[in-house]
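The structure under discussion appears below in the form of C-alpha cells.
A single protein chain has been omitted from the complex, and every remaining protein chain is retained in its original position.
Chain naming follows the written order as A and B, and within any one chain the residues start at number 1.
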Amino acid sequence: MFLKDYIVDVYNGVASLLKGMRKTGYYFTHSKEIITEQYPDNRATLKLADRFKGEVVMPHDENNEHTCTGCTACELACPNGTIKIITKFDITPEGKKKKAIDAFIYRLEMCTLCNLCVAACPSDAIIMAPNFEHSVFDRSKLTKILNKPGSKIKEGIE
Amino acid sequence: MYNQTDIIKDTTDLGPDGELVVNMGPQHPATHGVLHLVVTLNGETIKKIEPHLGYIHRSIEKMCESLTYRQFIYVTSRMDYLSSHINNTACALLVEKGMQIEVPERAKVVRTILNELTRIASHELWIGAMAMDLGAFTPFFYAFREREMITDIMEDTCGARLTMNYIVPGGLMYDIHPEFQTKVKAFIKQFKEKVTEYEDLVTGNIIFQSRTKGVGVLTAADAISYGCSGPVARASGVSCDIRKIAPYDAYDRVEFDEVIETAGDSFARYIVRVKEMNQSIRIIEQLIDNIPEGEFVGKTKNVLKLNKGEFYQRVETARGELGVYIVSEGGTTPHRIKFRSPGFSNLSVLDHIAKNSKIGDLMATMGTLDLVIPDIDR
Partner (left out) sequence: MLSLESITKTTQDWLLAKFSPTMALTIECIIVILLCITLFAVLGLVLVLLERKVAARIQIRLGPNRVGPGGIFQTAADTLKLIMKEGLTPDTADKFLFNLAPFVVMMVAMLLLAPIAFAKNFQIWDINIGVLYISSVSSLSVIGILMAGWASNNKYSLLGAMRSGAQIVSYELSAGFAVLTIVVLTGSLQISEIVAAQQNGWWLFKGHIPVVIAFVLYIIAVTAETNRAPFDLAEAESELTAGFHTEYSGMKFALFFLAEYINIFIVCAIGATLFLGGWMPLHIGSWEAFNHIMDYIPSSIWFMGKTFFLIFVIMWFRWTFPRLRVDQLLNLEWKYLLPISLFNLLLVTVIAILGWYF
C-alpha cells in the first residue's frame, strides 16, 4: 500500500508539472499571443481613451477665444491648490468694465488629475486632455498658463 | 520615545541562542513596497517577526480633515490603490448616508459593476505577485494580460487606470462610456477562457501546493480576535462578507455566494480569492445587461455639509473590511476622520502565523495576506 501511494504521489506530481509546462510551451510556440506594445514606436497608432485624464487644458476656438469667466469655481474645487486664477478688468467696447482672466495658472506637478475642477466649471472652459508625455527637464516648465496670450472670452458667456 | 536608530536593530549581535536578526525591507524584493520586517531567525526557522510601519505614512486622515466632502474622496484612492474604486465608494456612501442623498439606480448598478471589476483586477494582480513571491514569474504576465482589459475598461469610463475618482457623493462623476457593456462582456468571455490557465500553472502545481498547504495556518478564533477580514478571515471559516452582512449599492439584488474555506492555510486563502473572482464575474453578469436608464447622479446641494454627529460606513474591499468613520461638527469638512483599513489587521497576524516556520513560508504567508502597504500606513 505504501509503495502504491508513493508511486501515485510521484505520478501526480510529475503530471501536474507537465501540465504547467504544456501551458508555457504553448505560449512559447505561439508568437501571436505576444501582447507587448512597443510604446515609443507605436506613437502614431496609439489611441488613448477619449476620457483619459492626462492634464487640464483650456480649449480655444479659431478666434483665440475661450469660455473662462474667471469665476474661480475650479480654484475652490481643487483639493490641493493646483489652480490659481488671476483676474483683471477688461474694458468692453461700450466702455464698461468687465471681469476677465489675466492668467489661469495651472501647476501640473501638483495636480492629481481628479477631475473635480472640470466638474465644477459652470461654463465648460476647461477639459481633461489625454496627454500623458509630461516629462520635462525643468520643474518650472510644469507650471503652465492655460489661457493663450491675447485670448479673450467668447461673446455671450457670463 | 524611540528614534530611528533604535528601530533598526544592531544586527551585528547574535542573540543568546545564536539567533540571527535580519531586516527584511523596507527595500526588499518580497515585501512589495516599504514594509519593514525585523525577522529573528534561528538558521532557516523564524523565531519572531516585528513589522515596522511608517515608511509611507502620508497622514491621509489628517489631510482629509482639511478637505471638503467632495474633495476628500480622491485622497482615499491613494490608500489601497488596488481597490481605489471601492475606497471611493465607501466615502461616497458615507456622505450620502449622512446627508440622505438619494442615489439613482443607474449609479448604484454601475458602482457595483465597477467595484467587482476592481476586485477582479486586484485579485489578478495578487495572483501574479504571489506567484512571483514563490518564484514563478510567468503567471504574473498572464494575470496582467487580463487585468489590462479591466484597466482599459476603467480608462474608458473613468478616465484613469488606477486612481479613478469616478464616484461622487450622489452617484457618478459622468455617465458610463457607450462601449462599456460590450467591453465588459468581452472581458468576461476572455476571463472565463483564461482563468483555467491559473489552474494549470499555479493551483494544480505540486510545488505550489506543497509551498502553501498547511503553511501559515490561521484559526477562526485567531482570525476574529486579530480583527482579520476579507479573504484572510473567510479562508479560516469566518463569515465576514460585508456585501452579505450589510449590503450597499446593488448588492442586495444580486445572487452570489460568500466563499468560505475552513483550512485557514495559505492555500485556502489562495482558493478563496480565485473563487471570489468567479463570484465577481457572476455578479457582473447579472447586472451588466440590466443597467437601468436614468440619471447617473442624484440631486445634491452645491456645498455639502454633513449634519452634526458621527457616521460610519463599511464596505468590502478586495482585502477585507474597510471602515470609514467621520465625526462631523456640521461644517463643510470632517472634524475627525478615521479609516479602518483591512491590511493593518491582516498584517498583525503575520507574527502569529508565520512563527516557527521557514523563511520560504514567510513569503507564502505574507503573499497570501495580500498586503498593500499604503493601505496599512495611510
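Assume a residue touches a chain if its C-beta (ideal position, glycine included) is under 8 Å from a C-beta of that chain, and two chains touch if they have at least 3 such contacts.
This is a predicted model, so every value here is computed, not measured.
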{"item": "Option from B:I49, B:M132 or B:M154 whose C-beta touches the chain left out", "value": "B:M132"}
{"item": "Full-complex contact with the absent chain, from B:H52, B:K97 or B:R145", "value": "B:R145"}
{"item": "Contact partner of the left-out chain, one of B:Y69, B:F187 or B:F208", "value": "B:F208"}
{"item": "Contacting the left-out chain in the complete assembly, out of B:V22, B:L53 or B:V327", "value": "B:V22"}
{"item": "Touching residues on subunit B - with respect to the absent chain", "value": "11, 20, 22, 28-30, 41, 44, 131-138, 140-142, 145, 201-202, 205, 207-208, 210-211, 358-363"}
{"item": "Contacts of subunit A with the absent chain, listed as residue ranges", "value": "10, 17, 20-21, 23-25, 27-28, 31, 33-36, 38"}
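By our rule, only the chains that are shown with their structure count from here on.
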{"item": "Distance between chain centroids, defined by C-alpha means - subunit A, subunit B (Å)", "value": "25"}
{"item": "Subunit A residues touching subunit B - in the complex, by the definition given at the top", "value": "12-13, 16-17, 19-20, 22-24, 35, 48-49, 51-53, 77-79, 112-116, 119, 128"}
{"item": "Residues of subunit B touching subunit A in the complex", "value": "67, 70-72, 74-75, 138, 145, 148, 152, 155-160, 163, 165, 168, 173-174, 177, 197, 200-201, 204-207, 209"}
